[in-house]
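Once you've had a glance at the structure underneath, I'll fire off some questions.
Apart from one protein chain that is not included, each protein chain of the complex appears where it belongs.
Chain nomenclature is as follows: A, B and C, assigned in order of appearance, with residue numbering initiated at 1 for each chain independently.
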Amino acid sequence: MNYNTSRLNVLSPDMSIADLKAEKLNKLTEIVSDVAGTLAKTVIERDKAGGTAKTERDLIRASGLLHISLPEEYGGWGLDWPEILGVVRTLAQTDSSLAHLLGFHYLQLATIDLYGSNAQRDELYQGTIKNNWFWGNALNSISASTTAVEQDGDYVLNGKKYYCSGAVDADMLLISAHFCDKLLVATAPTDREGITLNHDWDSFGQRQTDSGSVTITDLKIYQHEVLTSPGPAGSIRTTTRTSLTQLLLTNVYLGITESAFEQAKQYTLHQSKAWFASGVGHPGQDPYILRNYGNFWVQLQAAAQLVENAVDSFQHCWQLGNNITNSQRGKCAVDIATAKVFSTQTGLEICSKIFEVTGARATSGSQGIDRFWRNLRTHTLHDPIDYKLKELGDWALNEEFPEPGIYS
Amino acid sequence: MNYNTSRLNVLSPDMSIADLKAEKLNKLTEIVSDVAGTLAKTVIERDKAGGTAKTERDLIRASGLLHISLPEEYGGWGLDWPEILGVVRTLAQTDSSLAHLLGFHYLQLATIDLYGSNAQRDELYQGTIKNNWFWGNALNSISASTTAVEQDGDYVLNGKKYYCSGAVDADMLLISAHFCDKLLVATAPTDREGITLNHDWDSFGQRQTDSGSVTITDLKIYQHEVLTSPGPAGSIRTTTRTSLTQLLLTNVYLGITESAFEQAKQYTLHQSKAWFASGVGHPGQDPYILRNYGNFWVQLQAAAQLVENAVDSFQHCWQLGNNITNSQRGKCAVDIATAKVFSTQTGLEICSKIFEVTGARATSGSQGIDRFWRNLRTHTLHDPIDYKLKELGDWALNEEFPEPGIYS
Amino acid sequence: MNYNTSRLNVLSPDMSIADLKAEKLNKLTEIVSDVAGTLAKTVIERDKAGGTAKTERDLIRASGLLHISLPEEYGGWGLDWPEILGVVRTLAQTDSSLAHLLGFHYLQLATIDLYGSNAQRDELYQGTIKNNWFWGNALNSISASTTAVEQDGDYVLNGKKYYCSGAVDADMLLISAHFCDKLLVATAPTDREGITLNHDWDSFGQRQTDSGSVTITDLKIYQHEVLTSPGPAGSIRTTTRTSLTQLLLTNVYLGITESAFEQAKQYTLHQSKAWFASGVGHPGQDPYILRNYGNFWVQLQAAAQLVENAVDSFQHCWQLGNNITNSQRGKCAVDIATAKVFSTQTGLEICSKIFEVTGARATSGSQGIDRFWRNLRTHTLHDPIDYKLKELGDWALNEEFPEPGIYS
Partner (left out) sequence: MNYNTSRLNVLSPDMSIADLKAEKLNKLTEIVSDVAGTLAKTVIERDKAGGTAKTERDLIRASGLLHISLPEEYGGWGLDWPEILGVVRTLAQTDSSLAHLLGFHYLQLATIDLYGSNAQRDELYQGTIKNNWFWGNALNSISASTTAVEQDGDYVLNGKKYYCSGAVDADMLLISAHFCDKLLVATAPTDREGITLNHDWDSFGQRQTDSGSVTITDLKIYQHEVLTSPGPAGSIRTTTRTSLTQLLLTNVYLGITESAFEQAKQYTLHQSKAWFASGVGHPGQDPYILRNYGNFWVQLQAAAQLVENAVDSFQHCWQLGNNITNSQRGKCAVDIATAKVFSTQTGLEICSKIFEVTGARATSGSQGIDRFWRNLRTHTLHDPIDYKLKELGDWALNEEFPEPGIYS
């Protein structure tokens, strides 16, 4: 995949990050390549089938990829965000549903670091390594329907959570609920009584993300399971959870679009025929097809540069820890929003226009090339792009940073 | 459906075409409305299922719509192209697969008029009325693989035809084959020995058009079934078959896009919620949502004007009959290509961007809103838009008309 | 100028408007052609010079074009808006400043009909014919700085008016002022004491429109000069003045863009050289140049259709007179706004991209090809296009008509 100049090589042994041993990266490259290779074999039929990718989730479990973001002190790989997000983007080039789920696993683990106490981090990170937990999401703070009441020092939760990506088949969940005026964020095993996974995700894209609903009925949450500093209302550092969420999505968007480009390229080179009026023998010599590929290239390069810049920006913020200032957080949020907007716009255009360089036969269901547009279209609707642009305009014109929140 | 200012009212009794009785139009309006209403009930699930829409094809058979393009002297309705294509566009607003098939039925009937002798027209038009034939397409002259040999004054055909929209469940077919240096075009009943319908259409869009392949094995074609003046190599008038094909497709494109707009509108009005950062109570007051609808409106109006202009232009050419000159044919081809290019570009953009005015929940499979992009994307790849633009540029700059051919 | 299919032929004798004699149209065609021919000779140097086009205004005076919108009963030509606006658009294809001024002359005359009494119309229309008055604009109701006080049954005005297109060298002016809570609209000869033309128009486009300011100092306005039913606050019919203003501008936009297209075409055909890497002998055979021309063509056709539709819509409203309903007015306003938005967007793109089909040498000052972008850019900023889209969105989504006002 030579179209990308930099980050796709993140996993190659010649990368210049001094504290990562070449052997470690060699191993990671091999793992990701193996997993992607296996996912690729069934991705088109699984897109058609939807539902839970149980076999593939177990493949990820077995691969060791669930541990790469955890510190070495707990037995993790201790990778930085450029590498972690590089794994997500690379897997998204093959299977954007599974990449999404793995990315959200890393997000939940980061959330424990951001929101929890040291003791909670110790316990949960050790548990993750020891039990090879796959984490899922039931933390969607915009939905106000789930509430907690106190009971003997613990809590009882009731309500319904939506867009719980990866809750199905998760071992552990992050769950949020409204308690008095605060947002309570807690962890719980998925199989605890009171948690019902509804298996109701039916969107036309990202079909194996199980982003459906979870019903919470008299769910007991123990005091020690409540993360101590919950939610966007906390310190500046805790608000970078939103930044990470947005950045994960952006890497998935880019991976989808890179994949669309690559599949189109292979199709044009090996399956398309020259248009009868083109006067050339192979579509790879057609002036209009070349022009379209040139346009895709330019847009993809710009997207990749912006995404990689945002990843570096986030890593910088992450390393600042609790010392992060509002303006450092703000600048990073701007970088991420910039990359997200551009990747969205560019990605949708490329995923729709690739058919103009492959021709009519590439619409065959056996090729599954429509999944790129469906996946990206579904995944880019969490928060409206116009409001993202407004936020960026407020920065560009008024030099006001985005206000930390659930989408910014 | 108030978004369209003119042609959607084609079927209303106040239209000012003197030779059409108000009663006839009232009846047509009623029929189309009934058929569309029935199709609408199952269109989303049938899109998922694909395959042959046998029940719906029989509904069309029963409706009388198969006869509207035939002259009154044969028992048809004697409608002009603005009305016939108005029916196609209106049905495409509900079910673009069935609209495509009905449109191609009209195309085959027009082909008989263009290519056949008076005797052939008499026989086949009478047969169509009497037997309520639904015509299908096996006339794809670009594929060179089907050939004919002469045998005792008749012909025997062998080969395979692709993109045979509507051949499955058709009563009669138009079939083409290469015979010596000529293109032989003939009619035959679909159930004749030697015709095998392969039921292999599997594109991700226009899923109920049965646009798959037909295998021809030792198919006997009788001399009287061969249309006398076949193919684009014939007189100027015969070359307007291509114009009609392109114009039919263009009306389907427009209908798809109008439908996407309308479903998005109803969703925004009745199901979407205002974005929390918008400061308004209803999405219908959101400044960005309104701006997007404004853009959709402007593009749709321009598309509709161009399509209606092209329809009028074609009707004018049709009425000229054999007197049509090269420049009259050329001007009409330019009008149609202009409408086709614009409808394609605009339609793809609208069918993808509508989700930005409905929000994430509208990606639910139960809504089926992705089908508009899938149908349009699949259907707009017959001939590359860049070459269409080149042709139009040759006209705009060099004042050269498109050369009559299978796509121009 | 064969690129336009319909309205540019408005002045040809084969037009099918029954009540316009062929001789009259022959004469009009000849006049417009003569005037345009003369304007063309100096338009590039006059664009550089800016200032008042005194000679060219006198040419228009001498041509008889100042009378074509007036009813035959007063000695005018009695033309309808399609013809009047056809003249404006045709002249804008040569000189968009002078076309603007002539269009505004027609606007002031229409204003008298809309706002004034029958007696005022009689007097001022007769005066226009008899004295060959060229009317100018000092009626910009958004600026609140000019006020009127009553004095002995008449009025005294003080203040400053901006964007007074064509006030310089005008014989008569329409002037507005705030009087109590109302807008007072009156006519006055330009040379009356108290009117100072400031000759301060210095925008980079539409440089000979003299759209600068007018200082009003103790200007006496007699009772009989005050039009009886002033302003947008009046009846529905009076509010169509705004519609006409917007429609005039839109016709000028289209004329500018058509002219840009035509000059580029002539340049490509006769002065450009084929790009060395194109492999063709003439730029007219270059696949990318052809594609660009195809794009220009499609956009121009759509713009022309929308503009002509809006013109017909306005003519229909005009003929309704005082019977016009709010929804008829609203539909026409939507048609005009649609055409205006599209012409603006398309025009700016074409006027900037034409250089990509002419090449670097076409930037020579002697060609003046940059004036199209400068004229259109300057002229399309009266009211923000985003708010126009919002208005159209309110119609498209909520079925609310634009509220009559100074820009809608």
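Note that in this section a residue touches a chain if its C-beta (ideal position, glycine included) is under 8 Å from a C-beta of that chain, and two chains touch if they have at least 3 such contacts.
Computed from a predicted model, the values in this text were never measured in an experiment.
A.B. asks: Missing chain touches which shown chains?
C.D. replies: Looking at the entire complex, the absent chain's contacts are A, B, C.
A.B. asks: With the missing chain put back, one of C:105, C:340 or C:374 would touch it. Which one?
C.D. replies: Of the listed residues, the one touching the omitted chain is C:374.
A.B. asks: Considering the whole complex, which of C:169, C:386 or C:400 touches the chain not shown?
C.D. replies: C:386
A.B. asks: Name, in rising order, the residues on chain B that touch the hidden chain in the full complex.
C.D. replies: Touch with the absent chain occurs at residues 287-288, 291.
A.B. asks: Please give every residue of chain C in contact with the chain that is not shown.
C.D. replies: 142, 163, 202-205, 275-278, 288, 291-292, 348, 352, 355-356, 359-360, 363-366, 370, 373-374, 377-378, 381-387, 390
A.B. asks: In the full complex, which residues of chain A touch the absent chain?
C.D. replies: Touch set of chain A with respect to the missing chain: 2-3, 5, 261, 265, 268-269, 284, 287, 289-298, 301-303, 305-306, 309, 331, 335, 338, 341-342, 386, 388-399.
Assume only the chains that are shown with their structure count from here on.
A.B. asks: Tell me the shape of the graph of touching chains, choosing from line, ring, star, complete and other.
C.D. replies: Drawn as a graph, the chains make a fully connected set, so complete.
A.B. asks: If I list every residue number at the interface of chain B and chain C, are over half of them used by both copies, so same, or under half, so different?
C.D. replies: same
A.B. asks: Roughly how many whole angstrom separate the Cα centroids of chain A and chain C?
C.D. replies: Computed value for the inter-centroid distance: 53 Å.
A.B. asks: Give me the residue numbers in chain A that touch at least two other chains, ranges are fine.
C.D. replies: Correct list: 288, 291.
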